[in-house]
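A single protein chain has been omitted; all remaining protein chains appear in their positions.
By letter and in written order, the chains are A, B and C; residue numbering begins at 1 in each of them.
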């Protein structure tokens, strides 16, 4: 109830702070007999890891994952899987300059007000470092999905005002990992990279968009009414640090459309399968998957930590200047791609288990 | 787990189908000693009710709410409150023309695939009629919030391409109920009404946007990590029929902004209270309320039922023509306003109880 | 979280007070396509109903069940099933004599302290009348279990000091319903009936035991660690009004036994099936069913309402005499038999769905 768990049948509980002993996750409900590939988990973590390229934070964290339970001779046993990532050098840095100050648009003030006590080092629990645990758990979820023929591909579709104005069906999503900004369009990727480098030089940050496509979902996933498939996807995405908006299928565009344009017409293919001629529904109707691609957009605000002096107050309410220090991301979306995929995988695998129980 | 409940400590479970015996809701966790005003609950239902104006469905449903438990001598007792709305004339209509067909962009196909059996009359459980139960429960949530000094105001901010391009702080939200489209700007309201009437004449439908402001929230509501305040708001809104997108605070606009523009600067007022000079955060930081107004937008797609013939298939996969019949909304947003408010109230009251347990 | 729901995937939420409008239950998670036999549900309610025989309360309640949702053309649709039992004559009686007094060993004092406000009429929510809703839901659970070849039989094994000292394997449980005390041993049944009649004449009450056997469970039901099969059974039984103890398999007898006597030896039958030579384990090992009969005992205290004057206090703490009025059970166990069965069925069907999700 304190908000550190997600999922109903495939349920993850994360723990750990940015500069505490480590970050971890316990997965309860992973079916038995799944082959757990530690190298794959590590490779997913490496996609999220700081210091991976010239346009992300230059902090050094190897993010080596360790397994504490739930796996025997390479297979999941149906008991809780605990994954742990030890923090490096967590005591080395001096955080006294922000211990009593509230950084603008960070969680410092709200955590202080809610809990009375807080670990201010690097944001403590509110740090996006927590998402490493999600990526680790998401890698196991992806493993299960692959076996069901389900593929999840996220990519960067906008950085600042640079918008990739192409439908995902016209893109080759296998190219996403071919550049450091994770945009499958090479030309746009280059522009985005240049722009982010420029923003960094200004000591500033910028927002961006991650788009995601889930292909191969069977018909029938999602629970109607409150736990609609897209409602859970929305919650999962909005729970990622810095996310400000979510839309699926036709999304915000739909509000200016007419029903006669927007309705997706059912058709039967030669092989007997049912599909729709268009897919404004985004693969979900009445909260339940209809077998078409599920696609959605996630809006990320600009990172709050900037390398400029900012006015603020301290915990006594006195005026105080906050000075950006350390190494931070000028734009989160390149590193957010694997996080969006991980959360999407966790949502879908949970619905698969829920549907099995029907 | 089957998705018909919402909330953790103030938990509602809805039941009922569009053309079954009735629609109802059980509220578990309502604190004892709350004065329950049945007239207020009814007045909220009346805002959602069909047939209320010239621009909504002309179906006749009185939607009279009945109490089955949980209230003694006008006060909640801490035991489950059950509210029930009997359906009128539920057997009178002939639905055989759609019993075997899948209406485009409805839940017919996905329900059939998921459950094997379905109540096809008026959409059965997938009908937006279910939201009457949410509005009834939301009225009790609102009663609790009023006592905490929290006010929730939703309004229509867009219909089709008619966009109310004004910040909510420049509007008088007390005017929302003064016109049938529920737009607080009289001039824009008139245009919207005319447009919806025109759309109806075309036998078509159109999408729209509902905006919502929650004022008076204390600092500290919301649980970090997965159950962030805005993530729950997002899920709650996305669970409403026909919703395609959600954004809060700066929302999708934020992705084209720089950190130096977007950060909200903390200030201390003369009375010692803390606020921010701007509110791009939308009243939520790190998933926790910071005392500023919480505001968000909800995008509704055009209603799927149109008064035009549409191609489709039946459950055997044969081609079939679906003909719009009956009386339907040309645009859902006027009636969606109380639903958005109800869901927002349910989210906030749940977080108040969760925070009490801290 | 307020304790009015039970189950995870087959989840029931009950509502209603003894003398309010009615008693009901919403079942969320019932699989679709189950044939719902309203006559069977009613017949189960008739086994629990007051006034059914000379040894139970002579109150008149027909307990007619009404369906509000979730069933279409006789089949469950996978959406919430709401069952409702209207209370008769709920306003006819005068409860002012106990409105302010705390009846000994009732929930009057604790409810008053916990909630501040309470419906004192007939115990309100704390009345065993709430169990009617469980029996109605349990009938649907039983229907699902029958299709899985699982049978649940409870019976009265002790009334006061009259103990049926026979192992269940030596009894013909089909005889349980052949007498009004629900003891499958005719001779003992007669003694019990006479004894209860005698107790009633004294204006007194007496405790008793219900034993229960679940036959036909597949291997593998139950979740290890906290949600062990027998732990959930224990909770379910202890949640029934007046229950003071629970034991399964060898139960309290086991503590005086040695491991060499108590261990159940595995054997393979000619047909290849695995069983144990003895069944001290009670069909559960490590919290998981092993395919043998699951059997357990439930201890019920004597009913608190007696037809004798008792000292007590009122809500101001003044001394007050409580006088038994109305028509009450001299011993609950005959009517508790279907309640124990219903709760057992709800536990098992929930574990079946949970196991499907593995």
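FYI, a contact is a pair of C-beta atoms (placed from the backbone, for glycine too) under 8 Å apart; a residue touches a chain by one contact, two chains touch by 3 or more.
All values reported here derive from a predicted model rather than from experimental measurement.
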Which listed residue, A:50, A:70 or A:222, touches the chain dropped from view?
-> A:70
Touching the absent chain when the full complex is considered, from A:53, A:79, A:202 or A:267 = A:79
Touching the left-out chain: which of A:5, A:42, A:58 or A:308?
-> A:5
When the complex is taken as a whole, what residues of chain C touch the one chain not shown?
-> 1-6, 8-9, 14, 102, 104-107, 109-111, 113-115, 125-126, 130, 158, 160-161, 199, 204-209, 219-220, 222-228, 230-232, 234-236, 238-239, 244-252, 254-268, 272, 274, 276, 280-282, 285-290, 299-306, 308, 310-313, 317-319, 354-355, 357-358
In chain A, positions touching the absent partner | 1-2, 4-5, 8-9, 11, 13-17, 20-24, 26, 28-29, 32-33, 66-70, 72-73, 75-82, 84, 114-119, 124-125
Could you please point out the chain B residues that touch the chain left off the display?
-> 1, 9, 29, 31-32, 78-79, 224, 353-354, 356-358
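In this text, only the chains that are shown with their structure count from here on.
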In terms of mean CA position, the chain most removed from chain B is C
Contacts with two or more other chains, residues of chain C listed in rising order | 1, 9, 29, 32, 78-79
